[in-house]
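Here the complex is missing a single protein chain, while all its other protein chains stay put.
Entry: subunit A
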């Protein structure tokens, strides 16, 4: 950026600020914002001071207990009947609600980190004011401080609200779920649960869920590869077909395919499930034209796993090829044509041109987004959940069917009969690791592309 060569003010250590600063400056180390107030930066000073007061009040009245309960997740683990001496009666003591304890504990940690961050901001601004004063320079007034929020510090103004949103609706839940993987929160411990370390990971990787995890993981990877490869390959072919010479009304043809993609998935997939049903329209059509004598179980519970899996991949092609076609069309239109013309002069036929020139060129441009699609397919909840719901059920599996992916299994473990919240958190972490590994590979791969 052209602003980078700014004049760098002579530094001062915090020790110097502490020893040589005025009383207000010294006070800033304990009472946030006092230096700003002394320099008449009212808004900043009052904001800092207020947040410190609120934090301390909160910390004394609920922060300490929230943090200390985080260690045990609540001392009362089961419903007990205890004798209350003061009233002289037996009372039932409900188990402590570990979910809320965990949630408030994490919230408390986040608030503590926030106040540390504010404290650092406070110290920095104190040092800055000290240096300006020491060097006899102009200290920004209250007005200038506010104006800078819309100029040199515009980024903090614009980012403030989104960051708070991310903190509470993405980071807090994610941290909460990661910590849940280290507890025994399941059907046996639905209210009060405790820390159990890596036990839940053990259950998934080598315990009673391992017999489900590895087959489901295998199918998830097969599915992701098949789904990505088929939609990409046939999407490119379809785009080439529509873009080929002599085809008129290209926009019209494209729109026909796009409609399938544009219809909300909960409509198109739920109806597709009906269409493919044992008593559904497809079986009726096939029987009427005499292709089959008996209806086929495509995706219901009596279907064979192989048929169901193939059906799911084919239906995904129906949903996914239009998008892929759309994207490849944009790329095809921008491809350099000189190589293709040279190949034509050399007598190459259409298949040779496609195999040796067009396809590699598209693959090259699309490589990063293919990896994104691959990760998207690992997490492709809608297609499986709406189409098959995991069916056909597999008796060897624990809470999953033959077409269930890791994400749909995760969903079943949480919201289905199983209620193994800790196991689903573990699955979430494992899915994260898988996605991260592939992204990292893709990142290195594309970097290699760039250098090559």
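The rule we apply is simple: a contact is a pair of C-beta atoms (placed from the backbone, for glycine too) under 8 Å apart; a residue touches a chain by one contact, two chains touch by 3 or more; residues count from 1.
The definition used in the following text is that contacts and distances are computed from a predicted model.
K.L.:
Out of "Penicillin-binding protein 2", "Pyruvate dehydrogenase E1 component subunit alpha", "Polysulfide reductase" or "Sugar ABC transporter permease", flag the one the UniProt entry gives for the chain missing from this complex.
P.N.:
The correct option from "Penicillin-binding protein 2", "Pyruvate dehydrogenase E1 component subunit alpha", "Polysulfide reductase" or "Sugar ABC transporter permease" is "Sugar ABC transporter permease", the UniProt name of the unshown chain.
K.L.:
From the list A:154, A:292, A:310 or A:441, which touches the chain that is not on show?
P.N.:
Residue touching the absent chain, from the options given: A:154.
K.L.:
For the chain left out of this view, which of A:142, A:301, A:339 or A:369 touches it?
P.N.:
A:369
K.L.:
Of A:86, A:188 or A:279, which residue touches the hidden chain?
P.N.:
Per the contact definition at the top, the residue touching the missing chain is A:279.
K.L.:
Can you say which of A:27, A:172 or A:307 touches the chain missing from this structure?
P.N.:
In the full complex, the listed residue that touches the missing chain is A:172.
K.L.:
What does the interface between subunit A and the hidden chain look like in terms of residue numbers?
P.N.:
Answer for subunit A: residues 1-3, 99-100, 103, 147, 150-152, 154-159, 161-163, 165-166, 168-174, 176-177, 180, 238, 241-242, 244, 246-247, 253, 255-268, 270-272, 274-275, 277, 279-281, 283-285, 318, 322, 326-327, 329-331, 365-369, 372, 375, 379, 381, 407, 410-411, 414-415, 421, 424-425, 428, 431-432, 435-436, 439, 446-447, 449-450 touch the chain left out.
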